[in-house]
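Apart from one protein chain that is not included, each protein chain of the complex appears where it belongs.
Moving on, here comes subunit A:
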Amino acid sequence: MSFVEYGDTIQEGDTAIVFLGHESMFPVKVQHGSKTQTKTQILYSTDISLITMMLELKPGSIVCESGTGSGSLSHAIIRTVAPTGHLYTVEFHQQRAEKAMEEFREHKVEHLVTVKNQDVCKNGFGVSNMADAVFLDIPSPWEAIGHAKSALKVEGGRFCSFSPCIEQVQRTCLALEEHGFTEINTLEILLRVYNVRTISLQIPDLGKAAEDNSNPGFDSSNQANQGVMCGSQQQGTAQFKSGVPLREMVGHTGYLTFATKSLS
């Protein structure tokens, strides 16, 4: 199974996604005799979408990334730059780097990615004047700005740094400015999900007016209110469809700082 191509049938060795119901999906290795393993996955899909578009990634793009981490962004990048682009990803943790390489091989995308086990702040990405885009998700991104600049093409490219804390963002923006980056822009994106529910609200009993219907309140026999009432099985309820927000939502993932390296 390849990450960059659709298949039609499930094959031995594939990683398939099992759907059990709302909010319950997990990956499963298709293998004779193996137990299902559940893996937690860090998913910043909302952030990944914005990053992909703001870095102007497309087939053929050359991208540098650090740190590789769980590889979730790495896979998204690979999927987008295939079949002619390439991802250079740098991870300073040896085991994580090895695990990433293994996964890329398993997913048959190793030809689209190069993993380097080094410290990007000290040694950079291992390429110069090659990248269309650079992405940083490290504790001290301001220390890697210089390397980012040299990794990017001479005629320019796009840059992005993801940081949870505003202090990191401040330092990063300052460093970007000092290195001559333009279009420096920080934003955050959050996902709001709605559950579609059919809601029934009870109509309160306000009693009946003695003689006439001078009460201008909600009259259940009123023509105009028929529409709201239709479909209710019980007397005195109004039913409607609603997009109900979840009780809790993700309030913060990280600040995304974008910039452009312009012509030197």
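We adopt the following convention: a contact is a pair of C-beta atoms (placed from the backbone, for glycine too) under 8 Å apart; a residue touches a chain by one contact, two chains touch by 3 or more; residues count from 1.
By definition in this document, contacts and distances are computed from a predicted model.
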* **Name under which UniProt lists the unshown chain, selected from "tRNA (adenine(58)-N(1))-methyltransferase non-catalytic subunit TRM6", "BHLH domain-containing protein", "Exosome complex component RRP40" or "Proteasome assembly chaperone 1"** => "tRNA (adenine(58)-N(1))-methyltransferase non-catalytic subunit TRM6"
* Among A:64, A:87, A:101 or A:169, which residue is in touch with the absent chain? -> A:169
* Structure fact -> Among listed residues A:11, A:123 or A:195, the absent chain is touched only by A:195
* With the missing chain put back, which residues of subunit A would touch it? List them for me. => 4-6, 8, 19-25, 45-46, 48-50, 52-54, 56, 58-62, 76, 79-85, 132, 153-158, 166, 169-170, 173-174, 184-202, 233, 237, 239, 241-243, 255, 257, 260, 262-263
